[in-house]
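I have a structure here, written as structure tokens, and I will follow up with some questions on it.
For this view, one protein chain was removed and the others were kept in their places.
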Amino acid sequence: MEIFGLPIQALMSQLLLGLVNGSFYAMLSLGLAVIFGLLNVINFAHGTLYMLGAFLAWTGLNYLGIGYWWMLVLAPVVVGLFGVLIEKTMLRWLYKLDHLYGLLLTFGLTLMIEGLFRSVFGVSGQPYPVPDALDGVTNLGFMMLPNYRAWVVAASLVICFSTWFVIEKTRLGSSLRAGTENPKMVEAFGINVPLMVTATYGFGVALAAIAGVLAAPVIQVSPLMGSNVIIVVFAVVVIGGMGSILGSILTGLGLGVIEGLTRVFYPELSATVVFIVMAIVLIVRPAGLFGKEK
Amino acid sequence: MSSVQERPVAARIHEDVRAADEALSITSLHAWYGESHILHDVNLTVKRGEVVTLLGRNGAGRTTTLRAIMGLVGTRRGSIRIDGEETVSLPTYRIARRGVGYCPEERGIFSSLTTEENLLLPPVVSTKHGSMSLDEIYAMFPNLAERRHSQGTRLSGGEQQMLAVARILRTGARLLLLDEISEGLAPVIVQALARMITMLKARGYTIVMVEQNFRFAAPLADRFYVMEHGQIVESFAAAELDSKAQTLNELLSI
Partner (left out) sequence: MKKRWGYCLLLAAACVAPTVLYPVLLMKILCFALFACSFNLLVGYAGLLSFGHAAFFGAAGYVAGYALKSWGVSTEAGLALGTLAGALIGLVMGALAIRRQGIYFTMITLALAQMLYFVFLQAPFAGGEDGLQGIPRGRLFGLVDLSNDLVLYFVILAISVGAFALIMRTIHSPFGEVLCAIRENEPRAISLGYQVDRYKMLAFVLSAALSGLAGAMKAMVLGFETLTDAHWSMSGLVVLMTLVGGLGTLFGPIVGALIIVLLEDKLGDIGNWLASVTGVNWFGTLGDSVTIVTGFIFIVCVLALRKGIVGEILALFKRIETARQREKFPRRRSDHAHQ
């Protein structure tokens, strides 16, 4: 069977891969948006911490005998704590300043961490095996579904929508939303806002780390994987805006799918299609797709 | 012309004894916004259950005083005791947890939250005297009950003001700092607010109000402080209001 001159298997396979990438874009732009909302800082280091999550998984497997499932929990905790350290020692001095300083600091962190990893591991990617339970494919009739990729998409959707639920529908989330709007007022009610800020940063980067662990079996674990993805995530964030959680998730997924489809029909454009979409959105809808500008 | 409030030596000896019934005691307070020195040696006390009004022209430093109590200014130096405990070096959220509720001039309603979410947001900070439950609040402010699921931005000015005050009642705070709550509201609503303050006073709340609207504040307050250029320049009890009318006229140009 063929659609647009392509066997349906190939099309569906690329679509799934697009969804996989889209899941990573969604999780990363979600973390970025949550951090930006409360801290007013664009966390350039987000990509690097995603890479850190993947490397922790790889290190865990190859040096400590800790498998995938444990690392799925352990990596975000470690990276989250690292994020707490960054926030408490460096970021918190910058809140009163122009938010470009937050970007510059996290940019510096990215350079340092990535440089360190590059000097130790080089630039080539390390392979990470798919965990046994998710190995293999399932025959769906119209296509062969790689189990691991299905898992990635499913897990990401669960994580993203749980985050959305907590932020939009719970009391904790309303503290966060109020804090995003007026942190001083929230503090005047007795809520420990500095703690909330630190925890939010830790949570945001933990999300990136989980994405990293999920990505490890799909993408080669390399020190460059962070910076390769972060700029695309920036474009995703420009397209979707950072004011809406749901917007970030949908935009990320959507762009992943568009990228996947482009890889099928116009492979030369696949690296830049997200940026082209960004340019189009800027011309047609300058405020972004879900524009709720700050 | 200006008589800065002085504390006689004898009174200072009795300070510890008096401290027990002082809800708020500010001594030699200086406050800065960045490099601007706004408050100069402010001294004031508020006894438990009192209603005190801060009068003065715009820019006199009244709002800054309230913000300084809450720790929302740049730098503070001096002494601010709440229920006898020193709070001048505490972060804002700890001060709030001592039982202080702050209602700022801009009301601070969270537009991304509904009325009910706004009310439920503040945690109960003090159960000593019991905070108001949601039902009690809706009973006191029936129009808020009607708008409980409306987005914060959709409320009228009067409703937002009610919500702002209702919020701090939920926390169990007993010391209320109210900044210009009558500003920009219709006379009917202002009357309702006056009734509310009277009722809160009857229940034993301590209130510090900053007010431009003299007609609103005068009948409610037990004592008045007048501020100018970041200092207290006058203080008198409600009973002395008539005799001070001339001085007030000069100071406030009303």
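A and B label the chains in the order they appear, each numbered from 1.
We take it that a residue touches a chain if its C-beta (ideal position, glycine included) is under 8 Å from a C-beta of that chain, and two chains touch if they have at least 3 such contacts.
Predicted model, so just to flag it, every value in this text is computed and none were measured.
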Touch criterion as defined above, residue of A:12, A:103, A:130 or A:289 at the omitted chain: A:103
Quick one: say which of B:38, B:68 or B:113 touches the chain that got left out. B:38
Logged for chain A, residues touching the omitted partner chain are 36, 42, 90, 93-94, 97, 99-101, 103-105, 107-116, 118-119, 227, 231-232, 234-235, 237-238, 268, 271-272, 274-276, 278-279, 282-283, 286, 288
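Please note the rule applied: only the chains that are shown with their structure count from here on.
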Using Cα averages as centroids, what's the distance between chain A and chain B in whole Å? 45
Per the touch rule, the chain B residues reaching chain A in their complex are 70, 72, 91-93, 96-97, 102, 104, 108, 110-113, 117-118, 120-123, 125, 167-168, 171
Once bound in the complex, which stretches of chain A touch chain B? 171, 174-175, 177-178, 180-182, 184-194
